[in-house]
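Only one protein chain is missing; all other protein chains are in place.
Coming up: chain A.
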Amino acid sequence: MIELIATAESLEQAEALLDVGADRLYIGGHPFGLRLPQPLSLEQIEDVIKRAHQRGKKVTVSCNALMHNQQIAQLPDYLQKLADFGADAVAIGDPGAMFTLKELKLELPFVYDAGTLVTSAEQIAFWVNQGASGAVAARELTLKELFAMQKKLKQPVEVQVYGPTCIHQSGRPLLTNYFTYTHAEAPDQQLFLRDPKNADSQYPIFEDEDGTHIFSTEDLSLIGQLGAMQEHGLKTWKLDGVLLHGDRFVRIVALFDEARRAVEAGAFVPESFANRLAKLQPAHRPLGTGFYLKNPEDVH
């Protein structure tokens, strides 16, 4: 069974995502969740969990911030509430958060999600040994590496099949610092960085309570590789809508659901799905395969 995971920004969008085939929603709030399309309050999280469960679907709550003392001190209450709400899992990327969860002895599974730092089967085995139900693979891996990793593991290796990926997290307010230095007002719009040596590049950048985040120049898409992924046992697919709001993201999730059903029925035609995704994709955000189709030896 292929599992389709989608980020949700509101109760309304959550329902729409469940309607179009998401099996699991990924939501969260401050100050524990990292890079969410919209941070949700505990009440909203409880509501989303209720609605999902009514439909037999699941919810993972993001707790994968790099936590400082102050956050870690508040974490037990938060985890307790999530367990009371019946959250199906939490995503954790800080060993201290994991240690806290274990001490609480809650019925709350966790998936290990430390962004760039999950790059081998042996690392995932380490976190599984600590109690993780699986792990989210770094986006800097190639499919060749991911296939090899999944082959060694019983637990699912979660792969991001759609959306931008974070390539830099600073604890500093880098935009504020720039605009303070230049005595300018920081604009409200979504900003991008361009590497002058690469005229087409456009790396989204934003600031929040956790610092500054920079994302990939392309939205990752594995729509053409879903068949191969299924063949190699990579069956946990995540779609990240951190920078794509409202109905458009829902329609993209719907397309991946359709693709998933085609893959399961052995009737998957990559080109047709790739063309349809290209039509749904915002005009100024190119799609790409990031590192997924590179050879492992091309990156050193």
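Annotations
In the analysis below, contacts are C-beta pairs under 8 Å (C-beta built on N, C-alpha and C of every residue); 3 or more make two chains touch, one makes a residue touch a chain; residues count from 1.
FYI, contacts and distances are computed from a predicted model.
Taken from the listed names "Collagenase-like protease", "Ion-translocating oxidoreductase complex subunit C", "Heme exporter protein B" or "ABC transporter permease", the protein name that UniProt assigns to the chain not shown is "Collagenase-like protease".
Taking the complete complex into account, A:127 is the one of A:32, A:78 or A:127 that touches the chain left out.
Between the chain not shown and the residues A:9, A:94 or A:219, the one that touches is A:94.
Checked against the full complex, the one of A:133, A:170, A:230 or A:289 touching the unshown chain is A:170. Listed by residue number, the positions of chain A touching the unshown chain are 66-69, 71-72, 94-100, 115-117, 119-123, 125-127, 138, 140-141, 145, 148-149, 167-174, 176-184, 187, 189-196, 198, 201-202, 205, 211, 214, 216-217, 283-284, 290-291, 294, 296, 298-300.
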